[in-house]
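Missing here: one protein chain of the complex. Every other protein chain is in place.
Entry: chain A
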Amino acid sequence: MSFRARHLLGIQHLAPDEIRSVLDLAERYVDLNRRTVKQSDALAGMTQINMFFENSTRTQASFELAGKRLGADVMNMAVAQSSVKKGETLIDTALTLNAMHPDLLVVRHGSSGAVNLLAEKVNCAVLNAGDGRHEHPTQALLDALTIRRAKGRIQRLTVAICGDIAHSRVARSNLILLGKMENRIRLIAPPTLMPSGVDEFGAEVFDDMKAGLEGADVVMMLRLQRERMDGGFIPSEREYFHRYGLDAEKLAHAKPDAIVMHPGPMNRGVEIDGTLADDINRSVIQDQVEMGVAVRMACMDLLARNLRAERGAKAAGDIYV
């Protein structure tokens, strides 16, 4: 098992073999999670704190469940963005928490890089549960696991990522992961929601959805934030759905066995047709949720192993010196 990272801040810092290690271990947790007794002692005695500066029911629940199934003591800190007006409080909060000796810190924050900043200040392992528009590594890993289980591999696939690429950390982490695993990546978005310079990342850029979907193995839809729909970035919700909403007709341009993914929560009728989202022959959206728990268990397990090894080495050093 090769996974050397101390924190999981982004896919950017992971090597392909580390990504494979996470996915392999997650497979075992998928099996565990399907049993009646879903208990492991991988994190027994350890403390996991979830700090979500941005509200998220789904991701927080997924991390909480993952920690509990591994036997950790899990605490959810209620830190709404409003109560932490300034980042100095972010560092202060980090230092306060650090003094309580947590082992794993799961952090979501609205600013890109905030989780990196926090990781510099604490002694525990930090998991990025989404920072600004930067990265959401566990989402990309759970997407990779979902794809690997559905397609039998995570290389040499054509993956179309469609929607609000500019503001999406999910898109960024997936773009990096899929690139590292040598896939062909298509980015589809109205030009106002396409970040500049992405063509230099080795992705193909499309503003015509049908052309972008041509021959795709995987179609990954992104959530479009409500506040972007009112004329600032796109003219209207209905025009967006007409041009970029995934329906059966547009999906017909992808391969016949292409799978449909969405990180949730979905806006039915905005970025994805409701019937399609529920089509169990095409949609793997519910699988993504299941893989989410398993992948997060794998990540936390691996980080905890590294943490123990590091502390063990330190303790041994103390004795012999």
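The criterion applied here is as follows: a residue touches a chain if its C-beta (ideal position, glycine included) is under 8 Å from a C-beta of that chain, and two chains touch if they have at least 3 such contacts; residues count from 1.
Definition applied: contacts and distances are computed from a predicted model.
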Name under which UniProt lists the unshown chain, selected from "Dihydroorotase", "Metal ABC transporter ATP-binding protein", "1,2-phenylacetyl-CoA epoxidase subunit PaaA" or "Lipoprotein": "Dihydroorotase"
Sole residue of A:200, A:227 or A:249 that reaches the chain not shown, by the stated touch rule: A:200
Hidden partner chain, touching residue among A:69, A:108 or A:133: A:133
From A:40, A:56, A:76 or A:112, residue that would touch the chain that is not displayed: A:112
Selected residue (touches chain absent from view) among A:32, A:61, A:91 or A:266: A:91
For chain A, the residues touching the chain missing from this view: 12, 86-88, 90-91, 109, 111-114, 116-117, 131-135, 169, 172, 195-198, 200-201
